[in-house]
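Okay, handing you the structure first.
Just one protein chain is left out here, and the rest sit where they should.
Moving on to chain A:
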Amino acid sequence: MTDPLVNLENLTVRFDERPVVDQVNLKIHRGDIITIIGPNGAGKTTLIKAVLGIQKVSEGQVSLKKNLVIGYVPQHLTLEATLPLSVKRFMLLSGQSLAECESALARTGVGHLLHASVHHLSGGEKQRLLLARALARKPDLLVLDEPAQGVDINGQASLYDLIRQLRDDLNCGVIMISHDLHLVMAATDKVICLNQHVCCSGYPEDISHDPAFIETFGRPVAESLAVYHHHHNHSHDLHGDVVEGRHTECDHAHH
């Protein structure tokens, strides 16, 4: 394996002496899709802000690969009503050429909105615009903060699907925060359950059986996820494609 894109060593962030992120170790490699889950106030956003370099670290280290280009997809794009902005202008502010902006928009499925006003976009379209903007920078690492917020359930599934495809195309690493446990479980390589510290991490199939996970999210959630996974081992994802990869290797018994 090559050097990791990001290496977090004993990362600790304290707000007023209270640790919000506590001694987290994490490596992100090219091709990884890592999802951070956890209850509110678990330090998820703080953790990715540290990765992004916009959060002061109290202890430990964040080492980024040299010349790492990060594509960041924030949770929301809330534009002041007083600021007129077209999709095109917003994309061009990334400093990329128009051709690259257009192809990035097309890649995320919003190419037809080039001349639209950002104010007129739906929640799902805005997320795809943000994703396109991150994409236009040709990132080595995609960082997404709850990318599917404000997107309807079908849109959510296809958005996670798109993220996975982009990972394949760009061969980039992906780290994201998500609350959409069911969808995340299907679209992720590795799940990190954060509750200040990393309470458990691993493949989606395994993590729902982890006692720490069950303790954090409660047995009903854990069980519903386990059932969901079992179900999907023999099924298709929400787009009708056969789910491949580790899901088929799942060897857990029935629940």
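The rule is short, and it goes like this: contacts are C-beta pairs under 8 Å (C-beta built on N, C-alpha and C of every residue); 3 or more make two chains touch, one makes a residue touch a chain; residues count from 1.
The working rule: contacts and distances are computed from a predicted model.
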Should one name the undisplayed chain from "High-affinity zinc uptake system membrane protein ZnuB", "Phosphate-binding protein", "Iron-sulfur cluster assembly scaffold protein IscU" or "Aldehyde dehydrogenase" using UniProt, the answer is "High-affinity zinc uptake system membrane protein ZnuB"
Omitted-chain contact residue, chosen from A:V62, A:L85, A:L114 or A:A212 | A:L85
Which residues does chain A use to touch the chain missing from this display?
-> 49, 52-54, 70, 72, 74, 77, 79-86, 89-90, 93-95, 117, 119-120, 133, 137, 143
